[in-house]
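All protein chains of the complex are present and in place, except for one that has been dropped.
After this line comes chain A, so read on.
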Amino acid sequence: MTEDLNWAVGGEAGDGIDSTGKIFAQALSRAGRHVFTSKDFASRIRGGYTAYKVRTSVDRVESVVDRLDILIALTERTVEENMDELHDDSIIIFDGERSMMSDFEAPGEMFGLDVPLKRLAEDAGGAIMRNIVALGAACEVSEFPIENLDESLEKRFGNKGESIVANNKEAARLGQEYVQEEYDLSTPYELETTDNDYVLLNGDEAIGMGAIAAGCRFYAGYPITPATDVMTYLKGRIERFGGNVVQAEDELSAINMALGAARAGARSMTATSGPGIDLMAETFGLIATSETPLVIADVMRSGPSTGMPTKQEQGDLNMALYGGHGEIPRFVLAPSSVSECFWKTVEAFNLAEQYQTPVYVLSDLAMAVTEQTFPPEVFDMDDVEIDRGKVVDEDSIEEWQDESGHFKPHAITDDGVSPRAFPGTEEGAHMSTGLEHDELGRRTESTDMRIEQVDKRNRKVETAREQEDLSPREFGNEDSDNLVVSWGSNEGALREAIDLLEEDDVDIRVLSVPYLFPRPDLTEEFERAEDVVVVECNATGQFADVLEHDTLQRVQRVNKYNGVRFKADELAGELKEALGIVDEAEVQA
């Protein structure tokens, strides 16, 4: 029956929750089903509730919903934490022989499936495999062919030897058989498989993969949740392509290393989260004035200060738009899905070099910890183009020299972009500095040159507005008077909210804006619409403020800042409220 199944495994941090969830998600993906995962976790390594949730369907899934169908609960707390999402048809798999679950009784009409996970795991070769036993049980409950799980186990444990793989397969079988033999179950769940091939990855991995594809060869970073996965992805992979990763001593160092590599001619990047961005702010200005191409990924989390390190927020927009002292031309790109993390990163490298500016890729925790399935063609490397901008060589450098033969790295040009000479280029030696400088890169306090250089740098933004397609992505009902605007990771939830709203006869038109600076002018769009609602994961509506400023029009706001991403059903409700549409049922109640 249910094509769209929501599944979770939860317990204490250290219980292997992550790998259990990942094994199942991978099995589903390889069985040709779409997957969308999310995580509940606290900022600690051991202890504390943690869960890995998998939503899966034969059709694409782009967000999480408030519903759990199958829950593997290793602790009672797991059930408590998810009570709101459980329903009468939910099945809770637990181990009644474990002291912490011995008195457990499934609430309401729910079905408690008591499986001796630990005991069966020991039979298969070790208690550590109790989660795998649970996965076997889950396969049985959801009519998912256990052979598909086998492949995933091979992938996970293959490097640990054949016997480990065999033991894990056996553990899964024991779980499955136990349910078959002890319970006469008929559940509403059936996980069909298809012939499709999907890949499963998260936003940080997509950023790292995009970077390599785009020719990034140098990465310097300092560990911080939720950006660290970018570095761990690149380490060990970028080297295969002649690159390198340096774990710096702090973010100040990381961004300066990246800057050095960029000046040496490498495509270079760093990634961090809010607190790290704060530390990088001083150098951000240097990158812009020295006109160095650099990509900075900010994987946002809840702020300010250390805030909630493991929780979602889109709170760094103002910082990305305005951060750094003085006035700084820049690009701010916001991918809206895991696959877009890849493509926007590729684009970021091209923009950085074409315009010789810093480029922010504003990702967030929701995308960083979400794994999503895609047909591999979505990442077709043949579509990746590399444009290095105005690089000069020995032959073309003459054009850019002054009377005495000095290269002009900051030449005043119509489009605001100067030539670049990589170190080693003959006759190209020059310096650049964070001080205001002349065309040769030398310090100046000349009032005229100051204005010329400032205007030149700002002209890059005008040029980009002319040359780049900055349009938002549009979906929903294009004739609707209800305009919803969003940026970043909310897009998936919005896509699904549209369908839910349609069921209630509410139509909306959505603009998802990936270019936050320079950004498209939405004045006409706003004038055409009756109501405009801006959706974002922050408390004050930073993007809404910006749009009101751009368009001189008031907008409605839907904000979420409790640390959890928007869910499709919840968002649909909030949108109705913002649009002044009240449910009749609620009115009667």
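Please note the rule applied: a contact is a pair of C-beta atoms (placed from the backbone, for glycine too) under 8 Å apart; a residue touches a chain by one contact, two chains touch by 3 or more; residues count from 1.
To be clear about the criterion, contacts and distances are computed from a predicted model.
One chain of the complex is hidden; its UniProt record names it "2-oxoacid:ferredoxin oxidoreductase subunit beta", one of "propanoyl-CoA C-acyltransferase", "2-oxoacid:ferredoxin oxidoreductase subunit beta", "Sugar ABC transporter permease" or "Extracellular solute-binding protein family 5". Across the entire complex, the residue among A:L28, A:L113 or A:L286 in touch with the chain not shown is A:L286. Residue-wise, the contact with the chain that is not shown comes from A:R217, picked out of A:H34, A:R217, A:K344 or A:K576. Among A:V79, A:A106, A:A258 or A:I498, only A:A258 touches the chain left out of the display. The residue touching the chain not shown here, chosen from A:K408, A:H430, A:R459 or A:R509, is A:H430.
For the chain left out of this panel, the touching residue among A:F379, A:F526 or A:F543 is A:F379. Not every partner is drawn; the one left out touches chain A at residues 29-30, 197-201, 205, 209, 212-215, 217-218, 220, 237, 239-244, 246, 248-250, 252-254, 256-268, 282-283, 286, 290, 376, 379, 381-382, 384-386, 388, 404, 422-435, 442-443.
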